[in-house]
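Here's the structure, in structure tokens; my notes come after.
Only a portion of the chains appears, each positioned as in the full assembly.
Chain lettering (A, B, C and D) follows the sequence in which the chains are written, and residue indices restart at 1 in each chain.
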Amino acid sequence: MRILLDNFSKSFGSTKVIENMTLEVGNGEMLALLGPSGCGKSTTLFSVCGIHRPSGGRILFGDRDVTDLPSQARNVGVVFQSYALYPHMTVTENIGFPLKVKGMPAAEIRKEVDRIAALVQIGNLMGRRPAELSGGQQQRVALARALIRKPDVLLLDEPLANLDAKLRLEMRSEIRRLQRETGITAILVTHDQVEAMSMCDRIAIMKEGEIVQIATPAEMYNDPKTAFVAGFLGNPPITFLRGVVDKGAFTIPQSEIRVPLPDSVGAAEGTKLMLGVRPEHFTPAGDITVPGKVTFAETQGRENLYDVALAGGPLLRSIQPVRSDIHVGDDVRWAIDSRGVFVFDENGRRL
Amino acid sequence: MKSSRTLGLVMIAPAAIMIILFFLMPVVLTAVFSMTSMTTATGISGGVYQIAPNSLIALKSALPDIAAEMAEPRYTIDEAGLKAVEGLGLTPGIAAELRAKHAGEVFTARRDVERMIKDLADRPSTRDVKQISEQFNRSVLNTRFDSKEQLFSALDSLGFKLTAEQKETVAKATYTGWVWTTDNISRMTTSPDMARVLLNTVLYVALVLMLFNVGYALLLAIWTHYMPPTPASIFRGIWLLPRITPVVIYVMLWKWLAWDTGFISILIGKFGYPPKNYLLDNAYNAWFFVVLINGFIGASMGMLVFSSAMKAIPKSQFYASEVDGASRWQQIRYIILPQMRWPILFVTCYQTLSLLASFNEILLATNGGPGNATEVWALSAYHTALRNYAGNLEYGLGAAMALVLVVIGVTLSLLYLRVFNYGTLVAKPLIED
Amino acid sequence: MAERSQPSANYRSWPVITALTIVSLPLLLMYVYLFLDTVTIKQADALLPSGLTLDHWRFLWQTTEGKANIWQVTVNTLLFAACTTSLVLIVSSMAGYVLSRLNVPARGFFLAGVMVLHAFPSVTLIIAIFIVLQMIGLYNSLLGVILVKAAIDLPLGIWLMKGFYDTVPWEIEMAGVVDGASRFRVWRSLVLPQVKPGIMALGLFSFLSGWGEFILPQVLAPGNQVQVLSVYLAAFLADDNNYDFNMFKAVGVFYLVPVLIVYALFNKYLMNIYGGGSKG
Amino acid sequence: LAKDVHISVWAGGTGPNDVYRLDAIEIAAQQLQREAALKGEDLKITVEKKPYSAWEDFKQALTLAAEAKTAPNIVVSGHEDIAPWSQAGLIVPIEDYVDLDSWPLSDIYENLLKIASYNGTVYGIPQDAESRPMFFWKPYMKAIGYSDADLDALPQSVQDGKYTMKNLLEDAKKMQDKGLVQAGYGFYPRTSNGPDYWQFYTSFGGTMEEGGKLVFDKAAMTRTYQFFADAVKAGVTKKNHIGMPGDQWWKEVATGKAGIWDGGTWHYARLVNQEGLKDFFGNVIFTLIPAGEGGKANTLTHPLVYLLTAGHDQEDTEIAAQLVKIASEPRTNALHAVKSAHLGISKSESTVDFYAADRWTREATERLLPHANAMPNNSDFGKYWNIMWKNLEASWTGAKTVDAAVSDAESELKSTLGDKIVIR
């Protein structure tokens, strides 16, 4: 089922959280809503599922306008950040709750619950209460509860935020598999870029109630529209150099750094620019050599991370396979891969 | 280890002292009193031995002759008395005149001997008259002896020859203080009124507790839960008023509402009904108001506890259940109520104890009336021991009644500690110094 | 707590607001008329006042023969409530800390004891309390009732304070100890400030309860010099010679207003009293 | 050598009309100071007065204060407190401090002094006398057929036992039936516990004490309880009458809302001074309490007495005794008698113009005092009273039947007082 937010606005009292947002999620698509804390991700989600009422605009499921429908009538499944399992109910009761409030006979509920429990592979935990489950198991129960009423739409609000790294890795694939299998339309709210990139068909990046860019993960990584998006994706994060256009190249005054600008960047001489360099594009293998001094070095197991201070102060970050020949304080002459850099104008708009 | 232990003992000492002084000692004293016949008439601090006409009534049936003899007041102008008068250091003429004119005379009334003394040539002052007449008092009547021994030696010196057994009888009959007794217990168990009061108490606690302290409190909490914050806090404030209003005013407000001249009467009067004292009209009315008056106070505590317990239910559970399709009633029934078990239990236990001991409101509102219909145990204990029209304060019985409440309270609270798994409340200190 | 919650859009608020308004009416009515009646003239059988007057407040400037002076009584009440509160706060904040955090012998026993004591219907032990007061020579003195009232409030106070201390992170204490502070110092300058909301809540609770206390002062301090407002008002009410209901109400309002002010200023702490203390 | 003496005096059941109970002591202090000055002593007496309006609070406060040895020097209370308080040692006999043969004590009615005595000892000096008549609202009596002459003769016919309790209920009913008073207002007795109820018991032939022993006359008590139950049943008295607000009762009685009621002589003062019943004699007639079945017309007098409490400095107590004595001077006492409409305590008082000119005191004294009983001074009487009252209230309000109330009272009296009470 397609979801369309049409010119949607939401404010709480006098706080405007979202203004005139338009967003379409295709049928069977999984969309990630990504953005910094407080940007309005949860608000959007809560409006889709009917917990908050929009202050303006419409929300459509398929072609049906659900703007004024209460949650109970919307047929959405939601997995909340904290899972929101009912602590006083067993797994069976938790999963069966949506059917119970519908007044379905107990026997049928039981059958349905068993079916869905098998799907999320928790058939052996049915008698337990949430407190007796691990985080991953809880998450699966929450998912089962969201799925049992065969929702048109699945909403996931930071469903993995409370899990440790290992479990998170497993859950990611699990959710994606289920969403694919059931062919449901889904929105995933997260603040974790890896999660967004790895799980979803498309990503929408939000900032202060607005959608900044919406694209597939790869597009988003390789072709960010703004410095904000570029800074948001990538781990370790991108670093920015500030400079000006000097004869068709990006230069930092009082330094020897010169990065030729692609022709597509039609910037006038002297324009102030920002150059975004991802750590993997500042390595010994690049094409534009930049001398600097290592100010920080750390091993992350299979890779090392270095901060390099260039002459005049600016900092570039570099990530490289493990090597033990570089220490803090060493002078290095690594190079920027000029094909990998992004050029932004002063205000962060990509050129 | 030592430093925190010493510090702990020092810091807990004030609490321990106050509790021992004003809690434990009174409890022990109450237990002691409950085994005595203490009343206004016996006094609290202990009695004396006084042979008085009144005490002789009891003695008369046991020792008729002795009692009759003791009852005889006598003032004899004898040599011993005259010597004593001389020793008083008054005008010498007085003793001389007494000896000369009145030696050997016997008077049966104090007033007579005093009249005689006043007639003396050197008329003594009233104070002296009293002093002089006392020197000739040859009876023990109305004298207060601090101990048995003093009583017996006085009786001896007056020539009463009593056997040890008779002495005991006399001592018993003439003792004015309280004695050890188990009568209080038998009075409590046999009095039909006590049974009624006990029943009232059970009814009172049960009604107020279920209808208001838990039931209505839950309703208030749920109602305010479904409200935006501002109206919710206004309503909570309104329902807290009864608790924060001093009880005397609070009860006065109810009287204003329910008395003959009160608001209800006036309002209904506009429709032609005669005014009525709704508060005391009949037992049902009185109960209705007693429950309401206490209930309105009690509801606020439950309301606060339940509200904060509901607040502690993560919001997302409410959201989840709404998304799952639950109606408001289903949300209350399946999400809220099941998670209110502990708060409800807590409020029930806590308020049972509070209600058992409470009587201020009833005292001020109905004073147990009409016809003792709303007299509860604590109030009855108070009436018995401290406040009744006749001024007959029965400390002993009152203490016994208080003790009953103590026993009930302690039993309940031990139960309560068990239910709440007391062990988990005392965590081991994490700093091991 | 900080989160200002709004009910979800799925249920309407007006039905509950309406219902609650209806059941709150009697209470509202009582309080509205309480204030109204003290400054108005009303015919005996009228529902609405017919004029304004300050006459009902005359007790403020004239003292009835044999009755205590209202200002003296007010000062007494203030003294009583304030001293009780301070005493309860000081004693229970110390004892609560010991029970929550320190390694003393019989800690669990003391705590259970305090809990059980709470169940004692202290007012019915009043004769015995009287004896104790008399023994220490404090009958019919403000100090005596203050001590008794404070002692009676103590179990609840200790229990609540213990609950509040339980919520203070151990880390703060650990940090203090590691920073070189003695345990007393840790309590005094690090832990105590953390339970300020608890202290405020308990203080408010104690003050309100002291301000409204009736039976204890009535029995243990009946003298004019030491009378408090509740006793004053009760005697006023019991005396059917000077019957002027509106004047009682004026005295009542006079008595109630400080409570309302204190409540208005500190009520946010009252919500804590149950949060901090009554776990379960 | 200056001597400062502080004398405190408390009085129970004391309203604004009764201030002379306390003021008299102050007046006496003035007098005593002057006398001392003449004797060359510099005596300064400060009197601290404390009236209590309710008896319950007063007795509680006094008893506890006395136990705590902080009692006032002088107490004004009902005479029936002498027995328990003296037994407990809370009070000392006043006869140890004053000369009863001297003026004005020698002039006090002998029977009043007796009421102030216990164990053959005079403990207190009567502070006032009174008695408790039945009141009838004249206009209504006329309306139900009594002529002026009938009404003038009513006191006598009550005294002679011709007009009985039965007639009273009938008349009350008639007033209601005629619509003169509302239902429940025909007979409108005292709203709370009080000595009044004992005079109904004696009216129905009951005895309170005999030979120093309390007496519970079951038959008489049954008739007494039954009388009120009947009144309720007939609708002439309200079932919830007891416990109603006192001020309302006063107002209603003063304005003719009630037909017949009982009260004390001092009601005159309040009705006239405070409640605005200007023409008392035009509207109200008063009589003895009519005879009930098995008894005769009577009234009860309940004198308050000045008592000296124990535990004080001997000198102070002596001064307190002097003050009591001086306060009992006819002129001084008459202030109280007239202001509060109580009756005088001494023969000479009736010769004080000021007192004799008062129609009320005069008539009341003549009509009532000769037939007055008093409650016994017995240290267990309080227990008896509480039990009697509790069960009266229960049968009145219908919480118990009359028979059950009497038998409950009997069994509780037995278990409480044992052989200190004669049950018959």
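As a working rule, contacts are C-beta pairs under 8 Å (C-beta built on N, C-alpha and C of every residue); 3 or more make two chains touch, one makes a residue touch a chain.
Treat the numbers as computed from the prediction; the structure is a model and nothing was measured.
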One of each shown, but what's the true copy count per label in the complex?
A x2, B x1, C x1, D x1
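Please note the rule applied: only the chains that are shown with their structure count from here on.
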Which chain's mean C-alpha position is nearest the mean C-alpha position of the whole protein set?
C
Between chain A and chain D, what is the separation of their C-alpha centroids in Å?
92
Which integer distance in Å separates the CA centroid of chain A from that of chain C?
53
Residue numbers of chain B (touch at least two other chains):
44, 261, 319, 322, 386
Could you say which residues in chain D touch two or more other chains, in rising order?
57, 60, 67, 245
Contacting chain pairs, sorted by label, are A-B, A-C, B-C, B-D, C-D
Applying the document's contact rule, which stretches of chain D touch chain B when the two form their complex?
55-57, 59-60, 63, 67, 77-78, 80-81, 83-85, 87-90, 95-102, 118-121, 182, 192-194, 211-213, 239-240, 242-245, 248, 318, 378-383, 385-386, 389-390, 393-400, 408, 411-412, 415-416, 420
Residue numbers of chain B touching chain C in their complex, please.
1, 3-5, 7-9, 11-12, 14-16, 18-19, 21-23, 25-30, 33, 44, 220, 223-229, 231, 235, 237-249, 252-254, 256-257, 261, 263, 266-267, 269-270, 296, 301, 304-305, 307-308, 311, 315, 318-319, 322, 328, 342-343, 345-346, 350, 353, 356-357, 359-360, 363-364, 378, 381-382, 385-386, 395, 398-399, 401-402, 405-406, 409-410, 412-414, 416-417, 420, 422-423, 425-427, 429-433
Chain C-facing residues of chain A, complex
12, 50-53, 70-72
